[in-house]
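Before any comments, here is the structure.
Of the protein chains in this complex, one is absent; all others appear in place.
And then chain A:
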Amino acid sequence: MSRPKNQNYKGHGLSKGKEREQRASIRFKTTLINTLMDVLRHRPGWVEVKDEGEWDFYWCDVSWLRENFDHTYMDEHVRISHFRNHYELTRKNYMVKNLKRFRKQLEREAGKLEAAKCDFFPKTFEMPCEYHLFVEEFRKNPGITWIMKPVARSQGKGIFLFRRLKDIMDWRKGTAGKKLTSLEAPPARSAVNPSGSHDARSSDDQKDEIPVENYVAQRYIENPYLIGGRKFDLRVYVLVMSYLPLRAWLYRDGFARFSNTRFTLSSIDDQYVHLTNVAVQKTSPDYHAKKGCKWMLQRFRQYLASKHGPEAVETLFSDMDNIFVRSLQSVQKVIISDKHCFELYGYDILIDENLKPWLLEVNASPSLTASSQEDYELKICLLEDTLHVVDMEARLTGREKRVGGFDLMWNDGPVSREEGAPDLSGMGNFVTNTHLGCINDRNNQLRQLFRSLQSQKKASS
């Protein structure tokens, strides 16, 4: 698909701060119908286009991207909400591979101590290709629990826990259907390849084949931090505007998702206990829709501070910053950093009882559907601020360190909280400009920001 060039527009990167033309209206497109639609429709000067119309902004889903990105021409100013090969970060097997490689590189260049900072993902093995390595590790640690996760599925589908090799030997032979619960979709009729394209299979093949879908076997964290006897994980939002150079923003709000039932290792088969995705919890017999299994991060941070003191909490949160930055660094050289692309990731983090954070996974399409009023407001604000940072309206100078609820976490180097302090180079210690779980007075900040931008503009014109 080709698009006519807009002669009046001068393109540039946000960080350069050159003048940009204001557009009369911004044409957006999206297939989602939840909070995102509300935000887009209410944005002044934004107009929806449907079907084949030309667009300036597209919040697409990943399947569209896969099929169309490579043969879509986009003007300089156009923005789209995914990177072409985001799966390097978001597919569990690729992420693990990239992280392992990055870790090795760090060890070569900066030593063991530095590399140890990448030890935030539980030991993971790709199946079936790393099966033998997995068995070796399994034998070294008898009695621990492992979790098997499909590489490309979401919302907790297809996941099961096991302690004996026998359990997965059954699965390998294709009797896995018995282990998987009713939530599991029937095995895919067509094979899904890592690149995401679908292959058709003839009916003859189906009866003999085991599912070709890739899985990863991961060490299950048996000592999660519990609140009220329940397990939970954290959902945190990270906005990446570019990979080369790496520019990432961290949103102050997020939430902790609780499992509805009390945690115990004795019931491995009880999927409801171990998986904290809201999608899974919604089907648990204990689930009451009104209850809402979520705590806002501010509440969680306060709870921890009253229990463990502020220093322990600071350490925990800066360890989490470390996770975000290093995970992005590990795929920096692999992801095609197209300047049209940006991406809002949903990070899933699990805290263990020693207050160490672990990375469970990164989502390229975090759920934007609201499960409660509070959740709705969080997502509305999140998306509004995302659009502010993407800045189709060309209002920002590119030197901002905070936009609404987003704090600039990494700008081709660490970003310091203090004004004018020297940014330390390399991957050493930094007092990052992050405020996860802190007060989000975004309305005030946005008002001040835009007011000063406007007066700057007036002064210079």
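One rule holds for everything that comes next: a contact is a pair of C-beta atoms (placed from the backbone, for glycine too) under 8 Å apart; a residue touches a chain by one contact, two chains touch by 3 or more; residues count from 1.
Throughout what follows, contacts and distances are computed from a predicted model.
Chemist: Which of the following is the UniProt-recorded protein name of the chain this complex doesn't show: "Guanine nucleotide-binding protein subunit gamma", "Mitotic spindle assembly checkpoint protein MAD2A", "TBC1 domain family member 19 isoform X2" or "Transcription factor TGA7"?
Modeler: "TBC1 domain family member 19 isoform X2"
Chemist: Touch as defined at the start, partner being the missing chain; which of A:S25, A:N141 or A:S306 qualifies?
Modeler: A:S306
Chemist: Return the single residue from A:F258, A:F324 or A:W358 that touches the missing chain.
Modeler: Selected residue, touching the omitted chain: A:F258.
Chemist: Quick one: which of A:R230, A:H340 or A:K401 touches the chain that's been left out?
Modeler: A:R230
Chemist: Have a look at A:Y220, A:W295 or A:F342 and name the one touching the chain we're not showing.
Modeler: A:W295
Chemist: Which chain A residues would touch the chain omitted from the figure, given the whole complex?
Modeler: Residues 227-230, 258, 261-262, 286, 288, 290-295, 299, 302-303, 305-307, 309-310, 372, 374, 438-439, 441 of chain A touch the chain that is not shown.
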